[in-house]
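Quick notes on the structure that follows.
Just one protein chain is left out here, and the rest sit where they should.
Chain nomenclature is as follows: A, B, C, D and E, assigned in order of appearance, with residue numbering initiated at 1 for each chain independently.
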Amino acid sequence: MVEHIASEVDELVLGIGSADDSHTRHDPFTAGERIMMVTKSLADSDLVIYPVPIEDLNRNAVWVSHVRSMSPTFDVAYSNNPLVVQLFSEAGVEVQQSPMFDREKLEGSEIRERMIVEAGWRELVPPAVVDIVEEIDGVERIQRVSDTDGAAAQPNPSGSTDPE
Amino acid sequence: MVEHIASEVDELVLGIGSADDSHTRHDPFTAGERIMMVTKSLADSDLVIYPVPIEDLNRNAVWVSHVRSMSPTFDVAYSNNPLVVQLFSEAGVEVQQSPMFDREKLEGSEIRERMIVEAGWRELVPPAVVDIVEEIDGVERIQRVSDTDGAAAQPNPSGSTDPE
Amino acid sequence: MVEHIASEVDELVLGIGSADDSHTRHDPFTAGERIMMVTKSLADSDLVIYPVPIEDLNRNAVWVSHVRSMSPTFDVAYSNNPLVVQLFSEAGVEVQQSPMFDREKLEGSEIRERMIVEAGWRELVPPAVVDIVEEIDGVERIQRVSDTDGAAAQPNPSGSTDPE
Amino acid sequence: MVEHIASEVDELVLGIGSADDSHTRHDPFTAGERIMMVTKSLADSDLVIYPVPIEDLNRNAVWVSHVRSMSPTFDVAYSNNPLVVQLFSEAGVEVQQSPMFDREKLEGSEIRERMIVEAGWRELVPPAVVDIVEEIDGVERIQRVSDTDGAAAQPNPSGSTDPE
Amino acid sequence: MVEHIASEVDELVLGIGSADDSHTRHDPFTAGERIMMVTKSLADSDLVIYPVPIEDLNRNAVWVSHVRSMSPTFDVAYSNNPLVVQLFSEAGVEVQQSPMFDREKLEGSEIRERMIVEAGWRELVPPAVVDIVEEIDGVERIQRVSDTDGAAAQPNPSGSTDPE
Partner (left out) sequence: MVEHIASEVDELVLGIGSADDSHTRHDPFTAGERIMMVTKSLADSDLVIYPVPIEDLNRNAVWVSHVRSMSPTFDVAYSNNPLVVQLFSEAGVEVQQSPMFDREKLEGSEIRERMIVEAGWRELVPPAVVDIVEEIDGVERIQRVSDTDGAAAQPNPSGSTDPE
């Protein structure tokens, strides 16, 4: 997707959404780990890239202002998420949609499923991402947290601990 | 429902719940838009009405204190939501329940479904609400955000943006 | 479970998770009520017990730091929750798991279901817990809030109130 | 000030700022109490008035979006607070300033000081406000919380409590 | 102070205020560290003591509900903080005040000042507190964070870091 956009622009802000989430089935990696994956993978690109972590505010009505305050100024937004399209449109920001962007989302989900069963995820991602996932034991992490997801969204210290 | 209550009281505080939510399938409109709908619809009523936006605190144990701090003082609460009934009761506030209040909730859901398919929602709401929904392109909004709801609760800037 | 751990340690920090939750089907009781249940039930134990309420931060990446800041220092953590195990492990904290800890979770769920139908929950809990639940009308509370859970997670003041 | 504005507009949204603050020297009253003061004082006015509590978000960059989402739509904003003027101006909202608005702020501070020493505050406020302040023991409240302000902004349960 | 109260009650909830604060001049220690200081110091007392960390909610109007939800139920509150007295009184909770409680506050401040200059703080605290402060290098901590306090309340990563 970035390659497609790269043909249209010189500089690209890559919003890292839900930057405060990590260690879940949907967002197994921290914002910092996702920044490394993006920048290492696109290191050879001619594009100037700004990866910007965007924490969730949980208030749709102020989300565009929040993104704008965290990001360098931008002219056009690229997204296929209907809520994002709606929020940017109401705020008067031009949004570009393209069916091909969906592919990425599908693959994101597919890659996570393959990681959980340890089957063939490496060929779906750039080599730089493989390196980072292995360095942080990412496969073990996503397997463990996926176990939990169904049961409880919160880490629940229902067990107990032994004070010194 | 308001008509029913109007026969029993002179002044009415209308709590606008989840006031920080908007642009979702369940709460497509902002608190401000909901205030306008309520006040324009009830403009001819003899009742003195206070619409009060109540943001979610996500802590049931302090919710009654939160409502009381945001609202003019009140003697009786009207609700059919069992959690609301429980919380007010534990705090010693008298609560009135009535099966007819449920009708409103059902209609709220029904109206939103009809808006999504653009079929016959206008006859279920007061003319003032039709005006406001059309002024803010509310039908397009609820259609778009309903598309998203299933996929992801958060606006996810997974697309990218073009810095100036 | 505490008995099992008691044979291995002298002092025990009991983390009360989701301490800011209450009045839900999953967490019907406040943190304070849960502290009373634990301390009254274990009053005769030789173990020194520290019940520590841990509010949810909703950020897995900082959760271990949060627990550590709220708790007396500890050497070993006991949990079967895979997310808890993963988070403590990444932070270098030793975690003990045991299949028998699951029993507790199952029973927690079972006890709540029995309370809702008012059938045979008393024999599954210590007498001190029965006393506290009855003192706070806990059965009525869990019945009411379970009614709501399916419909809406938030107390929704969709009803209205009568100002003085 | 409202009288001055009333000559220019038909409808007025009165933003109740820092709606989540109360029991401090600067904001002794809850948002609900402030709503009552405003509506009772202006009950005889021809103006249609919407008092809207606005909770602090502590993020200047999203503040205008926050206000807009909580408020009925508006054409012109009236304020002499330079930060408010700056934020609305950056967002393209017309702002009206007038030296006379300052008088209100000064009087707000003066009235609170007089309440603390119980000297001559009644003649500076409308009779409806006197009634409400007396009903809620407002003078005692502001005296007590002003005592604390210098020492600590937070209620500090440094004392202790006696469990049943 | 606890000794004085101990003569009047059998069980005591010790609220650990601002439990989410630490590493500041006013609150140099974490809630967990404060729990250890209290429980080790009072280990020989006949009193049953419940130390309960209370995180700041920054909303005075809901503070009493918050404390109640985190604490075992209690009959009487002991405090000399005028805001605490006011909030409990408005909520109908009996509060005991005593001039001698102030001494503790003064000593807290005095002890911290002495720690900063490393002069004679040990004789003002119980031996158990000396042990804990030394174990966690507490004197160095309070010296460092007191340096910062004047300049900036937030840790400001204005420096920079070296990614691997």
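Things to note:
Operating definition for what follows: contacts are C-beta pairs under 8 Å (C-beta built on N, C-alpha and C of every residue); 3 or more make two chains touch, one makes a residue touch a chain.
Please read these numbers as outputs of a predicted model, since none were measured by experiment.
Taking every chain of the complex into account, the omitted one touches A, C, D, E. Among C:Val2, C:Leu57, C:Val76 or C:Leu124, only C:Leu57 touches the chain left out of the display. Among the residues E:Thr30, E:Ser65 or E:Asn81, only E:Thr30 touches the chain that is left out of the figure. Contact between chain A and the absent chain runs through residues 19-20, 22, 30-33, 35-36, 39, 50-53, 55, 68-73.
Interface residues of chain C facing the missing partner chain: 57, 59, 61-62, 64-66, 68-69. Hidden from this view is one chain, which touches chain E at 20-24, 30, 140-141, 144-145, 147-148, 151-152, 154-164.
Note that only the chains that are shown with their structure count from here on.
Listing every chain that touches chain B and chain C alike gives A, E. In terms of residue-numbered contacts, B-C and A-B present the same interface, as over half of their contact pairs agree; the other options in B-D, A-D or A-B do not. Two chain pairs, C-E and D-E, are weighed by contacting C-beta pairs, with D-E ahead. The geometric centre of chain C is 40 Å away from that of chain D, both derived from CA atoms.
Residue positions of chain D touching 2 or more other chains, listed in rising order: 20, 22, 30, 36, 68-69, 163. Each chain pair that touches appears in this list: A-B, A-C, A-D, B-C, B-D, B-E, C-E, D-E.
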